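Yeah, one chain of the complex is gone here, protein chain that is, but the others are all in their spots.
Up next is subunit A:
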């Protein structure tokens, strides 16, 4: 045997030993799975996880911060039209003019460090940092369980914001913190069902809070892991390493096949062709003509898009931009329940011809010698969007409308959407948190929520640059009242206007899939009992789900 041969054999043996070592290294972790009371979650964090539990860092704080550790006063379930559920809060009441809000909180609550949680803390929270809005006047604790909030303007429409997303903080800790933006709050003291127990940049763990007002939750430990790809999460779910994720999996049977994992698919947020619609504010292109948008609206085959691009998981969206049937009481015209699901080429042609367009020799519509040619972009790698854009382009071509679908990088996607330098983009709007479409109309359609092309809206997200005096007036009217009939009338106006003008052309209702281990834990929301959305990344809802769970062993 030559020396080389021998050393090669030695190397092989060493390699085998390394693998064997690896295997033995594996066995204790397999044993660790017996510890079935730990719930493992991937809420979408990428590694390295940032050590930030600051409830004011809305975008950068880690997932357990909102809900599990810090709580708002009430939980607004965005899946139901039921009134909100009290967390710290017990009841709330508006004054006649809507400028004063009186909140009572539940008695005998404690912070996770054992100090009492009183109305003083709540009042302090509302007067602290960015919770102090422009319209805020004062927050006063009139006794141990009552807080009176005063504003300069009626606050009827901001209850979900004020009561549902203002996270109550302990005065005895935050009174000493001035830089509430730079704070990372590595040892959070909250009122929620969990407290932080350990943190590393790959995972962190929260454990049951013994001081929680309803008693410590049944799931004693919850570990949040950081992962960088959906594939990894799917693999971990399949092998039983993690118990709860919310992500897109095109073929859910692969994961749920064994029977441990259950999936729930909720459709809430509309995906739209967002158009830069308003030539007065600087939009350019054929899509600024409502007739072109109307023609596209009837030319696209939504059923095909939903089947081919969204794997059949998406839902039918409504041109009223309401979540139906949740918001049914506000629907003015039943014909606006859903957008047309099949293409109607003849109708598209009729609309365009009535508006003075004519077909050229290639079969494409145009006006005054210029053919319609619109740019439609979507972020590269969002495959469902990319496929949908391609289908839209093909379907529009059938109807003689030229739409060029292209993909752009993430960075190139957000900037034009915000500053209006685009013609059409596939873009997802977010649904209102409560069974009232007010925030949708205010955010996406009101003139006060938009600015000229070239600037980004500071208030609201009217990226379409849509302005319509009738809509603006109705939004104002709806915001200043609690009277159902007045609101209904205002919403009826808005719905007619936006369904005709189509600044956002609805495509589908985006799917949000959640997967959870029903073998290890019971009490998850079901199709029939959607007490909270089972998405681990949804603030507050995730904590409501956690407190409802029980380990099976």
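We adopt the following convention: a contact is a pair of C-beta atoms (placed from the backbone, for glycine too) under 8 Å apart; a residue touches a chain by one contact, two chains touch by 3 or more; residues count from 1.
In this text, contacts and distances are computed from a predicted model.
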Name under which UniProt lists the unshown chain, selected from "YeeE/YedE family protein", "Molybdopterin-dependent oxidoreductase", "Dihydroorotate dehydrogenase" or "Peptide ABC transporter permease": "Peptide ABC transporter permease"
Touching the absent chain when the full complex is considered, from A:48, A:215 or A:312: A:48
Hidden-chain contact residue, picked from the options A:37, A:232 or A:341: A:232
Per the touch definition above, residue among A:175, A:202 or A:484 touching the missing chain: A:202
Touch criterion as defined above, residue of A:83, A:107, A:182 or A:454 at the omitted chain: A:182
Absent-chain interface as seen on subunit A, which is shown: 2-4, 8, 18-19, 21-26, 28-29, 32, 38, 40, 46-48, 50-52, 56-60, 129-130, 179, 181-182, 184, 197-205, 223, 225-229, 231-232, 235-236, 238-239, 241, 410-411, 458
